[in-house]
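Here the complex is missing a single protein chain, while all its other protein chains stay put.
Entry: subunit A
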Amino acid sequence: MTDTNVTSDAAGFFTLGEPIADTKAPADVPVPQRWEERKAHAKLVNPANRRKIKVIIVGTGLAGAAAGATLGEAGYQVESFCYQDSPRRAHSIAAQGGINAAKNYRNDGDSTYRLFYDTVKGGDFRSRESNSYRLAEVSASIIDQCVAQGVPFAREYGGLLDNRSFGGVQVSRTFYARGQTGQQLLIGAYQALERQVAAGTVTTHTRHEMLELIVVDNVAKGIIVRDMVTGEIETHLGDAVVLATGGYGNVYFLSTNAMGSNVTAAWRAHRKGAYMGNPCYTQIHPTCIPVSGENQSKLTLMSESLRNDGRIWVPKKKEDCAKDPRDIPEEDRDYYLERIYPAFGNLVPRDIASRQAKYMCDEGRGVGPEVDGVRRGVYLDFADIIERVGRDTVEAKYGNLFDMYAQITAENPYEVPMRVYPAVHYVMGGLWVDYDLESNVKGLFVAGEANFSDQGANRLGASALMQGLADGYFVLPYTIANYLADSHERIDESHPAVIEAKKDVEERINHFLTVNGTRSVDSYHKELGHIMWEYCGMERTKEGLTKAIGLIRELKADFWKNVKVLGSAESLNQSLERAGRVADFFELGELMCIDALNRRESCGGHFRAESATPDGEAARIDEEFAYVAAWEWAGEDGHMPVLHQESLAYEAIEMKARSYK
């Protein structure tokens, strides 16, 4: 091991590999010109050849559906996969708040540069300049595209598009469709995808789960999937594979993600050689409905757009915490975000808002029911705005969110302030990709939340939808064509790599069905989630993370010996599906802790208690950690993962401490 390792908190848990030198971004031109430059020199595929080329796309969320539709239009044969019963149900559908775009419709000084700047700063200088710039650059076309598809964005009386502002920025650049922006955008992309199904360029495989990647000499050749209805194990071979499989926040068990969201596709690729980038960067969303009981299966997010009009507070005095909030007079309320961050107030970025909420509750000033002796909730209060503009206006803007809150909590948020608490929401980490969105496994492309590339250590609100669609509509179609323009050798099903991948899948399934243990899959998942939240959640310490790694290893060993999965492999079997996903979450969870342990600095969604300023803010350590951590799988238990560092340089923006005060 090298010197760097010796001083690392994670010494003994990893080894250091070669640094990553080239990310394929055209570094010889300034940041704003890189994408034009890349496109100008990308190779093209002759339209007549496209129909002979097969692209496998796993995932039908914004990234996967957009890529599928666009590549289908271009004339490629697309095979599209998702685990739901329809592509329209991908998790992107749940996004509430909105999508950013640098349109400057408000004449408030927005521009590509400013969106780029906010993204890099918001990501705490841990994202790549080239990628973030491109994201901002194509953002405006996304809105044009979606409007042309019939996405019913909010409009003003003059008939033009309306927008609003979101956490972490001071301009209005977020386009929205009430509280259902994700649904509307996804339906647009889904319809475009279905149009291609009718045109014969896209074939959809719903209720199919990818369980293995087929790799030959570090080139992706296809995937193994399980038909979730019949249990049949199928092989699909193609000229390139795209993973657009979303995020892995469900490693925490309780999160705002859909029940089926998983890491399996990405993790299987990781085990076949693809690097995992920055796995420890988890975004905690500040405004979710607090946990209410033991049997809860998921957490519900309250859109961040609510922070535009709702004021966040807790009582100044602990004695007031159990009182009806309406009986607490103004002078006894602590509007702590407005107090600590006067410039941004309630609109500070998510990591800051989340951490402050935790501190308030840790101090004993939280509200709501006591869970394990602590009240974990803060108020999000709409009384002021309702008084100012009237209930009807508030209802028009946020009606469905208020209804959802009332439905879940049985409290009326028009009368009593909402109670919110942070919850796991989004992951900035994911498979490592270069500027072309290609992983280090050739021909394996990764788009949307499944890759690590654009958001840095923290993501500003309304930027994930933007990234999913940017990747799918406007980036991948160019970069993948560049790859497909070269000829690639095809393999057939008799190839040893196919046989081996298939055998691995079958053995795993067979193992789960024959362990005959005593504990349910969910009980393991819950316990893993507790460990992750406790030690690799909002605040992390060396001690906690080290402990977590030990606990995860123990639990994982027990899981393999003692899990109980009933039913058969040849039928629809939901426990079996979950068992495979949880198995991968164990390995991911361990790597997340190792990554977090090694990164002895605080940045964005990663807050190491050992690295704070005297006033409790995150202290980043640029001299040591201005790099992307790309982890290589080294093998099963006993083999330490290998860390490859890609250093981050800032040319267009000066790297400074991030302050919202």
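FYI, a residue touches a chain if its C-beta (ideal position, glycine included) is under 8 Å from a C-beta of that chain, and two chains touch if they have at least 3 such contacts; residues count from 1.
Methods note: contacts and distances are computed from a predicted model.
Student: Have a look at "Prokaryotic ubiquitin-like protein Pup", "Paraquat-inducible protein B", "Succinate dehydrogenase iron-sulfur subunit" or "Cytochrome c oxidase, cbb3-type, subunit II" and point out the UniProt protein name belonging to the hidden chain.
Tutor: "Succinate dehydrogenase iron-sulfur subunit"
Student: If the hidden chain were put back, which of A:L161, A:L513 or A:L555 would touch it?
Tutor: Hidden-chain contact among the options goes to A:L161.
Student: So one chain is hidden, and I want to know which residue out of A:Q191, A:N440 or A:Q645 touches that hidden chain in the complete assembly.
Tutor: Considering all chains, including the one not shown, the answer is A:Q191.
Student: Could you tell which one of A:T15, A:S520 or A:Q645 touches the chain left off the display?
Tutor: Hidden-chain contact among the options goes to A:S520.
Student: Decide which residue listed in A:G390, A:G567 or A:G616 touches the omitted chain of the complex.
Tutor: A:G567
Student: On subunit A, what residues meet the omitted chain?
Tutor: 66, 69-70, 73, 84-89, 91, 93-94, 103, 105, 141, 143-150, 152-161, 177-178, 180, 182-184, 187, 190-192, 194-195, 197-198, 204, 206, 229, 258-260, 292-293, 295-298, 300-301, 404, 407-408, 410, 473-474, 477, 520, 522-523, 564, 566-567, 571-572, 574-575
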